[in-house]
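Left out: one protein chain. Kept in place: all the others.
Chains: A, B and C, in written order; residue numbering restarts at 1 for each.
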Amino acid sequence: MAGNSIGELFRVTTFGESHGAALGCVVDGVPPGIPLTEADLQHDLDRRRPGTSRYTTARREPDQVRILSGVFEGVTTGTSIGLLIENTDQRSQDYSAIKDLFRPGHADYSYEMKYGLRDYRGGGRSSARETAMRVAAGAIAKKYLAQKHGILVRGYLAQIGDIRCELKDWQQVEQNPFFCPDPDKLDALDELMRNLKKDGDSIGAKVTVMAERVPAGLGEPVFDRLDADLAHALMSINAVKGVEIGDGFAVVTKRGSENRDEITPTGFVSNHAGGVLGGISSGQTIIAHIAMKPTSSIMVPGRTINRQGEQVEMVTRGRHDPCVGIRAVPIAEAMLAIVLMDHLLRQRAQNGDVVPTLPRW
Amino acid sequence: MAGNSIGELFRVTTFGESHGAALGCVVDGVPPGIPLTEADLQHDLDRRRPGTSRYTTARREPDQVRILSGVFEGVTTGTSIGLLIENTDQRSQDYSAIKDLFRPGHADYSYEMKYGLRDYRGGGRSSARETAMRVAAGAIAKKYLAQKHGILVRGYLAQIGDIRCELKDWQQVEQNPFFCPDPDKLDALDELMRNLKKDGDSIGAKVTVMAERVPAGLGEPVFDRLDADLAHALMSINAVKGVEIGDGFAVVTKRGSENRDEITPTGFVSNHAGGVLGGISSGQTIIAHIAMKPTSSIMVPGRTINRQGEQVEMVTRGRHDPCVGIRAVPIAEAMLAIVLMDHLLRQRAQNGDVVPTLPRW
Amino acid sequence: MAGNSIGELFRVTTFGESHGAALGCVVDGVPPGIPLTEADLQHDLDRRRPGTSRYTTARREPDQVRILSGVFEGVTTGTSIGLLIENTDQRSQDYSAIKDLFRPGHADYSYEMKYGLRDYRGGGRSSARETAMRVAAGAIAKKYLAQKHGILVRGYLAQIGDIRCELKDWQQVEQNPFFCPDPDKLDALDELMRNLKKDGDSIGAKVTVMAERVPAGLGEPVFDRLDADLAHALMSINAVKGVEIGDGFAVVTKRGSENRDEITPTGFVSNHAGGVLGGISSGQTIIAHIAMKPTSSIMVPGRTINRQGEQVEMVTRGRHDPCVGIRAVPIAEAMLAIVLMDHLLRQRAQNGDVVPTLPRW
Partner (left out) sequence: MAGNSIGELFRVTTFGESHGAALGCVVDGVPPGIPLTEADLQHDLDRRRPGTSRYTTARREPDQVRILSGVFEGVTTGTSIGLLIENTDQRSQDYSAIKDLFRPGHADYSYEMKYGLRDYRGGGRSSARETAMRVAAGAIAKKYLAQKHGILVRGYLAQIGDIRCELKDWQQVEQNPFFCPDPDKLDALDELMRNLKKDGDSIGAKVTVMAERVPAGLGEPVFDRLDADLAHALMSINAVKGVEIGDGFAVVTKRGSENRDEITPTGFVSNHAGGVLGGISSGQTIIAHIAMKPTSSIMVPGRTINRQGEQVEMVTRGRHDPCVGIRAVPIAEAMLAIVLMDHLLRQRAQNGDVVPTLPRW
C-alpha cells in the first residue's frame, strides 16, 4: 500500500536509499524447483550498473547481489527470496550542498511536501539507484519465463533526441554502450553524448521492449489488463513520461480499416495492437515503448528556492548520466518480465483447466 | 486478482456484460457523511451514454443507476456502496452472426484463448458498456474531491485524426457533441464524422484530462507512483494504446535545461512534468493524454477466421460509433478521479500527521 | 481495504444493509466452464434463511438470489459474477425506537464512534443479514470444490449452552431445525429454546465445520496459513468469539508425545492437528470449531445510554433468534468453502507444476 511492492502473485517488494546502508528486496511467489544462482542476477545488474561506459555516471558500485533465502541446494524452494546489495560507495558528503534546496525536475519538493522531511543524500528513495533491485527481481522472472515457457524478453534504445535507432540487428544491442540496434547511428550517438557532456546538459530518450512467444490468454479483463499493468510498471520507472503499446499514439490518426489486425488461417497479418487484444495477450509479440525525460541533474544553472522560500540559482554537481535512457533498457526489460510472470501465474490460477481449442500460431 | 477491481483504499469492483441482465459495481472506501444521490451519478452517465448524439451508437439505454446500499438519509455511511444499472435494451439477436467468428481488432480471440469460451453477445465483458460503471463510481470520487478538497477534474477531446482541438475555452466542451474545446474545429469534425459514416469506417482520437488544485504529496514512491497508477487506470480503458503525463513523448527530443520546471518564490515556472515529480503530486495541475485506437467495429469488409480455422470475410453490423474517443472523455475523467481519490486516502493514512513547512502555491 | 472483501484469488465483495434496498456481492475469480444456476445458490440460502423454523427469527424474506453476470448459457464465463437479493421485508418502523440508543452487546456504539453516524435500521451493515451473501458466494465455492475436487464441506451444531451434540450421524443434521447430528438431544434442545423464548433471553453455541478429501499442500507458509485464513474467515462471522483448529484449546494441557499425529505407511494415526501442519493442509480432514456468543437482542431489560449520554433501560423488541448459532452452520460452511477455494487457486498458481512424490492417503 505504501507503494514499495509490485505484482500480485509474483510480488516484488523493495527497500533502500541511494546512500543508505543497502538496497534489498523480497521476491515472493517464485515457483519451487527453479535453478537459481547469484550469477543469474548479476548479468542484468551489470548491464544496468553505472560506470560501465563513459556515457554513464562515474559512480562505481560493484552492485554485488546476495541471495539470502528461498534457494536451497541450487534451486528455489517456493518460499520468499531475499536479495541484498550493500552500498559501498556512499560518499554522502557530495550532497550536503543540496540539503536545503529543491532541485528543479527532481522529487525534492514533492517528497518534502508528502513526508515533511526527506533523505537528501543523492535523492534517497527517489534515486534511480532503487532500480537495481527491479533488475535483480526481473532477472528471476526472465529466467523462469525463458526456461519454462521459452519467452524471450529484450529491449533496445529506440531514440535519443532526434537520432532514431531502428531495429536492424538484435545482435548489435549488447555490443555497444547505447543498447542501440542500429550500427549506423553509433557515431552520431557518440557525438551527441560528447556535446551534452561539454554543455553540461542532458537529453531524453525512447526505449522499446518486446516479449516474444508469450502464450495467448495472459491478462485480466477490465482493470488488470496486461497492457494496463504494463503501463503501470513502465511508468513507475524513474523519468518515464509516456507509455505506448503497439502503435501507441500513432493510432490517433489511423482508420479502423487500416489499424485492425486481420486474421488468416496462418495467423495475424499485422501487429498494430502490440500483442494485446481487450487487455489479454493474443500470442503475438508484446511491444511497448517508453519516453524518458532528460535528467534534471545537469550543470546548466537553473532557478529554484531554498527552504526559506528564497530564490537561488543552482547547478547539479557530481556523477550523472547525460542520458538516463541508456541504462533504462535493462530496467524496462525487468518490468516487462515481472508483469508477464505475474500474469502467467494468475492465468494458471484461474484458468489452469482451460484447454484452448483454437489455432495457436 | 481476477482484474475486476481498481484502487486500494477507494476500491471499485465491477461486474456485468454488454447484453447480460445488469451492470453493477461495489464502491468501497467512501468516507462517511458525504451527501450523495443518484442524480449525482446520473449526470456523468448521461455524458457517456450512447445515443446522445448522432455521432455515437444508436443503442438507447436509459442507463438509470440505482444506489442499493451505503447511503442513508442522504449521506454516505462509510460502508460499501452498491450500484446497479439494469440492461433494458439487450437485443441479443443482433450478435448471433459473430458467434463463431473472431472479429479482428476485438477481444474475441484472446478471450476464447484465455477462458476456453466467451459470451459473444456484444463483446460480453469486453464491451465498452462496462465503462458505465467506471463513470458512476468516478462520479462519487469527483464529488468527494470537489466538495472536500476543491479539486476539479475535467477533460476534452484533443484530436481526432488530423484535426487538433486546442484548449481554447473550457465552456465550449460541454456545449458540443465532441467535447471539443475549440469552436473553430466543430465543422471539420462534423464533416469527418459524416465521411466516416459514409465509408463505414472509424478513426482514432486523443483525449486530455486534467485535475486542478490537487494538493502536493499524493502518490507513493517507487511502484505506486501517482503517474504509474494513472497510467494503469487510463490504459485500462477499452481501446487506449498510449498514455502520456505532462509533455509525454515530446520529452524524447528535449534537453534537461529546457524540460525541468524551474521554481521561483511564487511557484513553478512551467509544467512540463504534468504535476508529478518522482511519482508524487507537486501541487501543479495534473495533465494526462491518452491515445484511443479506431474501433474495429466497422462496415469495411475484413478478413478473419471462424471457429474451424477457415478464412472468412466479415463486416460488423449494428450500432457503433465512428469514433469511440468522443465518449471516452467522461470515462477518462472518472479514471483520473478514482486514482486521485485513492491516493488522497492513502496519503491521509500514512502521512496524516505531516505538517508541510514549505510554500504551497 | 474497507473490509467488504474476502479472499485473494477467489474474492467475494459484499454490500447491503439489513433494511436497505438490497444485498449484493461480486464473486471474482471463478474459473470458467462451471455449470451454475440460481438454484445452486438457493439451497444454502434457504438453510440459512430466517423464518425457516420456529426457533429462528420470524422475519420472512424469500431471499431469492439473482445471478446478474458471469454466467452464460448455463456455465461460468470466468468473469465476475454479480449476485443480488432484493430486500422485500424492510419494516423500518420497527427500529425507530433505538435510533438514539446504543444497544449493549451490539455494534451501535462502535459504529458511531467509527463513522460519526450509523444506519440504525436493524443494525444496518452490522446485521447478520449480511451473511446471506456469504452463503450465496460460498455455495459457488462448495460446488466447485465438490465437482472438480470431490471435496465435501459440511458442518453441524456441536453445543448450545450445556447441551453437547456429538457427531453421531451426518444424515440427522439436515433433518432437524438445529443442524444437530445427535437425535437424542433434540428434545433437550427444543425445551431449552422454549425456555429461552419464555424468558426473553438467548444462549451461546458452538459450531463445527469440516472439509473432507482436501488435497495436501493448500495454504501458504508464515502469514497466510490455511488455518490463519480460516480463523480470519470464521472470526469475521457475526457473534463469533473463538476459533479452534483440530483440538484447539485442549492442546494447552496436552503433552507432545500424545498430541503429535504419528504417521504410518497407511497414513496418519490421529488428527489432533485438524488437517493442517505448518499452516498447510496435510490431506487429512480439516476440522474447525467456533464459539458464538448469545445474541444481545433480548427482551430482558438492560442498561445503556442514549445519544445525550443519559442512562436508560432498554429491551430489544422485534424478531430475533434465541440462538444465533443455529443459523450459523451454513454460514460457517460457506466461509470454510471460500477459504479452501481461494487456497486451491493460490496453490495452482504457484505450485501448478509440482508433482508430489510422497504417498497420498
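By our rule, a residue touches a chain if its C-beta (ideal position, glycine included) is under 8 Å from a C-beta of that chain, and two chains touch if they have at least 3 such contacts.
Here the structure is a predicted model, which is why all the values come from computation and not from measurement.
Only one residue from A:118, A:185, A:327 or A:343 touches the chain missing from this view: A:118. Across the interface with the omitted chain, chain C contributes residues 1-6, 8-9, 14, 102, 104-107, 109-116, 125-126, 130, 159-162, 196, 201-206, 216-225, 227-236, 238, 241-257, 259-265, 269, 272-274, 276-283, 291-298, 300, 302-305, 307, 309-311, 346-347, 349-351, 354-360. Residues of chain A in contact with the chain left out of this view: 1-5, 8-9, 11, 13-17, 20-26, 28-29, 32-33, 66-70, 72, 75, 77-82, 84, 114-119, 121, 124-125.
Chain B residues in contact with the hidden partner, per the touch definition given at the top, are 1, 8-9, 29, 31-33, 78-80, 148, 221, 345-346, 348-354.
Assume only the chains that are shown with their structure count from here on.
In this assembly, the C-alpha centroid of chain A lies 45 Å from the C-alpha centroid of chain C. Chain centres here are Cα averages; for chain A and chain B they lie 26 Å apart. Here the CA centre of chain B is 38 Å from the CA centre of chain C. In chain B, the positions touching at least two other chains are 1-5, 8-9, 14, 114-116, 125.
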